[in-house]
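Heads up, one of the protein chains got dropped from this complex, but the rest are sitting where they should.
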Amino acid sequence: MACRRIGCHGHTLSPASSINCVKALATGIRTHSICMVSDFFYPNMGGVESHIYQLSHCLIERGHKVIIVTHAYGNRKGIRYLANGLKVYYLPLKVMYNQSTATTLFHSLPLLRYIFVRERVTIVHSHSSFSSMAHDALFHAKTMGLQTVFTDHSLFGFADVSSVLTNKLLTVSLCDTNHIICVSYTSKENTVLRAALNPEIVSVIPNAVDPTDFTPDPSRRDDSTITVVVVSRLVYRKGIDLLSGIIPELCQKYPDLHFLVGGEGPKRIVLEEVRERYQLHDRVRLLGALEHQDVRNVLVQGHIFLNTSLTEAFCMAIVEAASCGLQVVSTRVGGIPEVLPENLIVLCEPSVKSLCDGLEKAVAQIRSGTLPTPETIHNKVKTFYTWRNVAERTAKVYDRVADEVVLPMDKRLDRLISHCGSVTGCIFALFAVLSFLFLVFLRWMTPDSIIDVAVDATGPSGAWTQQYFPSKKGSEKEEIPDC
Amino acid sequence: MVCAQVEASPRKHWQKVLYERQPFPDNYVDHRFLEELRKNIYARKYQYWAVVFESGVVIQQLCSVCVFVVIWWYMDDGLLTPQWLFGAGLASSLIGYILFDVIDLGVGRKESGRTWWADLKSTLVFIAFTYGFSPVLKTLTESISTDTIYAMSVLMLLGHLIFFDYGANAAIVSSTLSLNMAIFASVCLASRLPRSLHTFAMVTFAIQIFALWPMLQKKLKAQTPRCYVGVTLLFALSALAGLLTISGVAALLFALLLISISCLCPYCLIRLQLLKDNIHGPWDEAEIKDDLSRFLM
Partner (left out) sequence: MEEGVYRAVSGGRIALQRRQYSASCREFSVRCPRLQLRSLSAATCSVWLAAYGLFVLSQNSMVLSAAIFITLIGLIVYLHFVKIDHESLLVIGSLGIQMTSSYASGKENTTFIEMSQVKDVVINEAIYMQKVIYYLCILLQDPGEPHGVSEVVPLFQSSKPRLDCLVEVYRSCQEILEQRKT
């Protein structure tokens, strides 16, 4: 297909090439109208945000219609257009905690229903189990009889009270969802256990990185020394405490070893103390918070990338580092062993000793020159994960889901009660009934027939590719430069 | 290399890797699915009598509160003179003090490095201060209604029981808060006694029973478990006997409470332990087992 041959730069793609692509694809492929819902989207930064953005672009390129719904970020509320006519609804909902909205299961129904109707949405795709808006949207979509897909981006334990409660809510939310997508096999196992799901309805589709953003540049690094790069938020879950043990241990052993730490967080103080205590100011550089576009410039300055995470569903950082041609040393936790082949990564146990051994092994390899060149590593890694591949596999999930039936109300209630335990099940069955009544009321107040169908900006008949009006249709357009 | 082998074989085996395109659908479920799942790896097996033995700490603390209230009742009714209480308390403290050193043959003392003289000094200072301030304590709560005082004492004693350090490693445990609540309750109750000498005796007694007695118990339990069981039983019986002289119903209820805590609760714990279903796997957050503080010494 023509589409494949164009290099995948989700967001840098010019509209012209996407039109060609659409024309090539429009004949053979079923198209869907997809609504991505998550509390997390730009201007917030993170893995989920870039996943939604890149996936949406590649889906639009395949001819699907995609809109994104998230909550308002400060002054950014209302409706915005990103590149290629990707429409984003920033709904004015109250943010409660960690950029997640409050969940009442009801207050977001009127707006979400209005959007689903006016955009003629057929599939609702929610992201991240931490986002309550995503769960709300799943709940409303099922009430409205729309197909639902959910992507889980994180791992969760089973031991403490908070995870017991969240897992119960996830069970309720996913028990009648059509399909679930996880980012790694470990994440799939985790989600299947947490939500008591049939593993057949859970697909594994990894994240991707844009290989053109992460190219090696060996001239930028100083080969008289060995530089270890760490790029992560400086928080407990990223294992910064381990890092604070590794730095003095190895700096005493190797006088030519340097550390370059990018990122900000509450654990920065620990690293600063270590640096102070061992007088390593010239060898340990703390760069503070990094903009996404600066990450590559930091990565290419190093020889070894160190990841000390204590839990990780799919570690984008190590793929980015490997794409820049660095030797990766990482802890063996969560989905990390699945991400890179053994010759590109040194896996260690999450302890100071094991990580030091791993780093020493990597240092020895660099000194002996047995490592492949950055260029070879890059060429290998760039074939592993592409957004185009992710979009293709996701579209397959949509095709499958579109053929499935959404449970009618009585079956849905049965399923809730039989699947989620008698107490929780009954409570949520009651909520489902109330939400259905609320929907009936809303339909009576504003019937679907008086809701204007939104002008479609994307797709083969979109306003951005065709002249919908005699003159251009003006809209506030905003592009995110280089995310 | 692994890949080469896989490509050579006609029927490919599924691998748990993401970087390779495998000829399986995305929702493929292999027979190796969930093979790394472990259950109850940290679950502990409990022995019934061991749990009963451990419940002794709770019994002791309940009895301490009971004895304290009974003594206060006697004082309030005038059945017990403050001189007698103070004398008995002093004598038993002295015995306890000697026992405290005898049990572990002075090892603990050597480790802490405290001398007898230092102990005597702090005892004297404490007694002198309490004696001096007892008139103040007596009149401190005069403007507060007696009902409020009782309610407050009950609340504080309950708090004392809740926050007491029974040996569990939990966030709620705070021995200082627990002791402070008990002392507060004793000051409240003591201020309702007829004279300041009563108050003085009561507060001293509270210190003995809430601060010193648990320390002795802890040592007893660690060094001579048999002796500890005997002491616990004796203490429980005396508390019950004391309560019986005040109210038969209360004594009955208290006895039921003690029995249920020492016999029924351990039984329930062991039965419920069988139902434990704790799931572990590669998704668990790794724990840092190293001692990282050494790097910052």
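Quick notes
First chain written, first letter: the chains are A and B, and each begins at residue 1.
The definition used in the following text is that contacts are C-beta pairs under 8 Å (C-beta built on N, C-alpha and C of every residue); 3 or more make two chains touch, one makes a residue touch a chain.
Values in this document were obtained by computation on a predicted structure and should not be read as measured data.
Counted over the whole complex, the shown chains touched by the missing one are A. Considering the full assembly, A:Y89 is the residue among A:Y89, A:F259 or A:Y398 that touches the omitted chain. Considering the whole complex, the residue from A:Y114, A:Y254 or A:F436 that touches the absent chain is A:Y114.
Remark: the residues of subunit A touching the chain excluded from display are 77-79, 89, 91-92, 110-111, 114-115, 118, 446-447, 450, 452-455, 469-471, 473-476.
Keep this in mind: only the chains that are shown with their structure count from here on.
Chain centres here are Cα averages; for subunit A and subunit B they lie 46 Å apart.
Subunit A makes touch with subunit B in their complex at residues 155-159, 179, 184-187, 189-190, 192-193, 199-206, 237, 239, 241-242, 244-245, 248-249, 270, 273-274, 277, 310-311, 313-314, 331, 333-335, 337-341, 350-353, 384-385, 393, 396-397. Those residues of subunit B that touch subunit A in the complex are listed here as 3, 16-19, 25-27, 29, 33-34, 36-37, 278-290, 292, 295-296.
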